[in-house]
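Up next is chain A:
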Amino acid sequence: MENKDNSFGQLIDTSKDLDNKITSNIIKSAIQNFNQKIQLVYEKPNRSKIFVNNESLVEVALFLRNTYGLDHVESMSGTDFPAENEIEINYHLGSYINQDLHPYILNLATRVDRENAKSNSLINIFPSVEYFERETYEMLGVYFVGHPRNEPFLLPEDWADLPPLRKDFKLKGR
Partner candidate 1 sequence: MGSLTPDFRFGNFVGSIVWLVFVILALVTLLILPIIFFTLFYIPLPVVDGEVLTPYLFFSMMVDPSRTLPIVQFFIHTDLFRAAIFPGFGFAALIAAATIFVERKLLAKMQLRVGPLYAGKVEGIFQLLADGLKLLTKEIIVPSGADRPIFWLAPIMYVSTAAAVVALIPVASGWVVADVDVGLIAAFAILAFFPLIALLFSWASNSKFPFIGGLRALHQMIAFEIPFFLSALPVVIMSSSLNLSDIARSQNIFWNIFILPINAFVFFISSLAELERIPFDLPEAESEIVAGWLTETTGMMYGLIQLGSYLKLYALAGLFVVLFLGGWSGPQIFPPELIPGAHDSNLPLLQMIALDGLYNPVTVNGIFWFLIKIIIVILLMLIVRGINPRIRIDILLHTGWYKLIVLTFINLFVVLMLIYGGVIGPGGLISAR
Partner candidate 2 sequence: MSTLDDKINEINRLAIQITKDNDDDRLMNLSIGPQHPGSGHFRIVIKVDGDYIVYADPDIGYVHRGEEKMSEHRNFIQNIPHLERPVIHDSTNIIYSYSLAIEELIGINPPRRGQFVRAIAAELDRLVYTTYWLAIYGIFLGHSTMFMWPTGDRELIIDLLERMTGHRVTHAFSVPGGVRNDIPYNFKEKCLTQINYFEKRLKEYEDIFYNNPLLRQRTEGVGIMNKEDAIKLGVTGSVLRASGVPYDIRKVEPYDVYDEIDFKVQYMKSCDTFARAYVPYLDMKESCHIIRQLLDKMPDEGSVREKIVGNVKAQPGETYRRVESGRGALGYYIISDGSTKPYRLKISTGSFRNILALPFLLVGSKLGDMPAIYWALNYWPIEADR
(Lines give C-alpha, C1' and ligand atoms only; values in the text may rest on other atoms or scores of the structure.)
Protein backbone atom coordinates (compact mmCIF):
# COMPACT_ATOMS: atom_id res chain seq x y z
CA MET A 1 0.00 0.00 0.00
CA GLU A 2 2.66 2.48 1.03
CA ASN A 3 4.80 1.79 -2.01
CA LYS A 4 2.21 3.25 -4.30
CA ASP A 5 3.22 6.31 -6.22
CA ASN A 6 1.19 9.13 -4.76
CA SER A 7 0.57 11.66 -7.48
CA PHE A 8 -1.07 14.12 -5.13
CA GLY A 9 1.71 14.41 -2.66
CA GLN A 10 4.36 16.27 -4.60
CA LEU A 11 6.38 19.02 -3.04
CA ILE A 12 5.20 22.38 -4.17
CA ASP A 13 7.79 24.68 -2.66
CA THR A 14 11.15 23.04 -2.18
CA SER A 15 13.34 26.10 -2.42
CA LYS A 16 12.69 27.52 1.06
CA ASP A 17 14.62 26.28 4.03
CA LEU A 18 12.58 25.04 6.89
CA ASP A 19 12.51 27.88 9.34
CA ASN A 20 11.53 25.62 12.22
CA LYS A 21 13.89 22.80 13.07
CA ILE A 22 11.48 21.15 15.47
CA THR A 23 9.09 20.20 12.75
CA SER A 24 11.72 18.28 10.85
CA ASN A 25 12.78 16.69 14.11
CA ILE A 26 9.26 15.41 14.60
CA ILE A 27 9.26 13.74 11.25
CA LYS A 28 12.72 12.28 11.73
CA SER A 29 12.05 10.81 15.13
CA ALA A 30 8.68 9.52 14.08
CA ILE A 31 10.20 7.75 11.13
CA GLN A 32 12.95 6.36 13.33
CA ASN A 33 10.44 5.04 15.84
CA PHE A 34 8.13 3.50 13.32
CA ASN A 35 10.43 2.59 10.48
CA GLN A 36 8.67 1.36 7.39
CA LYS A 37 5.30 2.23 8.86
CA ILE A 38 5.55 5.96 8.29
CA GLN A 39 6.25 7.61 4.98
CA LEU A 40 7.00 11.27 4.56
CA VAL A 41 4.95 12.70 1.70
CA TYR A 42 6.01 16.31 1.71
CA GLU A 43 7.48 18.93 3.95
CA LYS A 44 6.74 22.58 3.53
CA PRO A 45 7.15 25.53 5.90
CA ASN A 46 4.81 24.89 8.82
CA ARG A 47 3.08 22.05 7.01
CA SER A 48 4.04 18.47 6.48
CA LYS A 49 2.26 15.30 5.61
CA ILE A 50 3.06 11.80 6.69
CA PHE A 51 1.44 8.68 5.43
CA VAL A 52 0.71 5.89 7.87
CA ASN A 53 -0.38 2.37 7.45
CA ASN A 54 -3.93 2.03 8.68
CA GLU A 55 -3.02 -0.63 11.23
CA SER A 56 -0.50 1.59 12.96
CA LEU A 57 -2.57 4.77 12.84
CA VAL A 58 -3.50 4.71 16.50
CA GLU A 59 -0.01 4.12 17.85
CA VAL A 60 1.49 6.81 15.63
CA ALA A 61 -1.15 9.26 16.76
CA LEU A 62 -0.53 8.34 20.38
CA PHE A 63 3.20 8.79 19.89
CA LEU A 64 2.75 12.18 18.25
CA ARG A 65 0.46 13.38 21.01
CA ASN A 66 2.53 12.19 23.91
CA THR A 67 5.94 13.13 22.56
CA TYR A 68 5.35 16.42 20.85
CA GLY A 69 2.11 17.72 22.25
CA LEU A 70 0.12 17.66 19.05
CA ASP A 71 -2.98 17.75 21.17
CA HIS A 72 -5.93 18.59 18.98
CA VAL A 73 -7.31 18.11 15.51
CA GLU A 74 -7.63 21.22 13.40
CA SER A 75 -9.53 19.42 10.71
CA MET A 76 -10.24 15.95 9.58
CA SER A 77 -11.43 14.89 6.20
CA GLY A 78 -11.63 12.05 3.80
CA THR A 79 -11.07 11.91 0.09
CA ASP A 80 -12.36 9.37 -2.33
CA PHE A 81 -9.94 7.97 -4.93
CA PRO A 82 -12.03 5.64 -7.07
CA ALA A 83 -9.15 5.01 -9.48
CA GLU A 84 -7.08 3.42 -6.73
CA ASN A 85 -10.19 2.02 -5.01
CA GLU A 86 -9.16 3.71 -1.79
CA ILE A 87 -10.33 6.40 0.57
CA GLU A 88 -7.75 8.64 2.12
CA ILE A 89 -8.35 9.97 5.62
CA ASN A 90 -6.45 13.04 6.74
CA TYR A 91 -6.07 14.22 10.31
CA HIS A 92 -4.67 17.74 10.53
CA LEU A 93 -2.99 17.83 13.89
CA GLY A 94 -2.02 21.00 15.69
CA SER A 95 -0.73 21.93 19.08
CA TYR A 96 -1.88 24.34 21.72
CA ILE A 97 0.50 23.24 24.46
CA ASN A 98 3.76 23.47 22.59
CA GLN A 99 4.48 27.13 21.92
CA ASP A 100 6.98 26.34 19.15
CA LEU A 101 4.48 24.23 17.25
CA HIS A 102 1.72 26.83 17.21
CA PRO A 103 1.96 27.59 13.50
CA TYR A 104 2.65 23.98 12.57
CA ILE A 105 0.09 21.55 11.21
CA LEU A 106 0.86 17.92 10.58
CA ASN A 107 -1.27 16.08 8.09
CA LEU A 108 -1.55 12.51 9.27
CA ALA A 109 -2.88 10.51 6.35
CA THR A 110 -4.01 6.95 6.04
CA ARG A 111 -5.85 4.97 3.42
CA VAL A 112 -8.63 2.42 3.71
CA ASP A 113 -10.20 0.10 1.24
CA ARG A 114 -13.13 1.64 -0.58
CA GLU A 115 -15.42 -1.34 -0.61
CA ASN A 116 -14.99 -2.27 3.03
CA ALA A 117 -14.14 1.13 4.45
CA LYS A 118 -13.20 0.66 8.08
CA SER A 119 -10.70 2.51 10.14
CA ASN A 120 -9.67 2.80 13.75
CA SER A 121 -11.12 5.76 15.56
CA LEU A 122 -8.80 8.24 17.21
CA ILE A 123 -11.47 9.45 19.61
CA ASN A 124 -9.66 8.17 22.65
CA ILE A 125 -6.53 10.03 21.70
CA PHE A 126 -8.06 13.25 20.42
CA PRO A 127 -11.58 13.87 21.82
CA SER A 128 -11.83 16.76 19.39
CA VAL A 129 -12.14 14.32 16.52
CA GLU A 130 -15.59 13.12 17.54
CA TYR A 131 -17.77 15.18 15.23
CA PHE A 132 -15.27 15.11 12.40
CA GLU A 133 -15.33 11.31 12.41
CA ARG A 134 -19.10 11.24 12.52
CA GLU A 135 -19.14 13.56 9.54
CA THR A 136 -16.65 11.43 7.66
CA TYR A 137 -18.71 8.35 8.43
CA GLU A 138 -21.81 9.69 6.76
CA MET A 139 -20.13 11.67 4.02
CA LEU A 140 -17.80 8.93 2.84
CA GLY A 141 -19.11 5.81 4.47
CA VAL A 142 -16.02 5.05 6.50
CA TYR A 143 -16.87 3.10 9.61
CA PHE A 144 -14.78 4.08 12.60
CA VAL A 145 -14.08 1.20 14.92
CA GLY A 146 -14.25 2.36 18.52
CA HIS A 147 -16.30 5.43 17.82
CA PRO A 148 -19.46 5.27 19.94
CA ARG A 149 -21.79 6.95 17.48
CA ASN A 150 -21.48 6.04 13.84
CA GLU A 151 -24.81 7.56 12.85
CA PRO A 152 -26.20 10.33 10.65
CA PHE A 153 -25.21 13.77 11.77
CA LEU A 154 -25.47 16.40 9.06
CA LEU A 155 -27.62 14.51 6.60
CA PRO A 156 -31.32 13.80 7.15
CA GLU A 157 -32.14 10.85 9.36
CA ASP A 158 -33.71 8.98 6.45
CA TRP A 159 -30.76 9.33 4.07
CA ALA A 160 -30.72 6.15 2.00
CA ASP A 161 -28.47 7.10 -0.88
CA LEU A 162 -24.73 6.67 -1.35
CA PRO A 163 -22.51 8.72 0.94
CA PRO A 164 -22.50 12.02 -0.92
CA LEU A 165 -18.83 12.82 -0.98
CA ARG A 166 -17.93 9.64 -2.85
CA LYS A 167 -17.02 10.36 -6.40
CA ASP A 168 -19.67 8.07 -7.85
CA PHE A 169 -22.42 10.07 -6.16
CA LYS A 170 -23.56 12.33 -8.96
CA LEU A 171 -25.17 15.70 -8.48
CA LYS A 172 -28.20 16.46 -10.58
CA GLY A 173 -27.21 18.02 -13.88
CA ARG A 174 -23.48 17.48 -13.40
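Regarding selection, all candidates are chains of the complex that A comes from, given by their letters.
Definition applied: a residue touches a chain if its C-beta (ideal position, glycine included) is under 8 Å from a C-beta of that chain, and two chains touch if they have at least 3 such contacts; residues count from 1.
Only a predicted model underlies this, so the values are computations on that prediction, with no experimental measurement involved.
As listed, 1 or 2 are all part of this complex, and the one touching chain A is 2. Interface residues of chain A facing candidate 2 in the complex, by the touch rule stated above, are 7-10, 12, 42, 46-47, 49, 71-77, 79-80, 90, 92, 96-97, 102-103, 105, 107, 126-132, 139, 148-149, 151-156, 164-165, 169, 171, 174.
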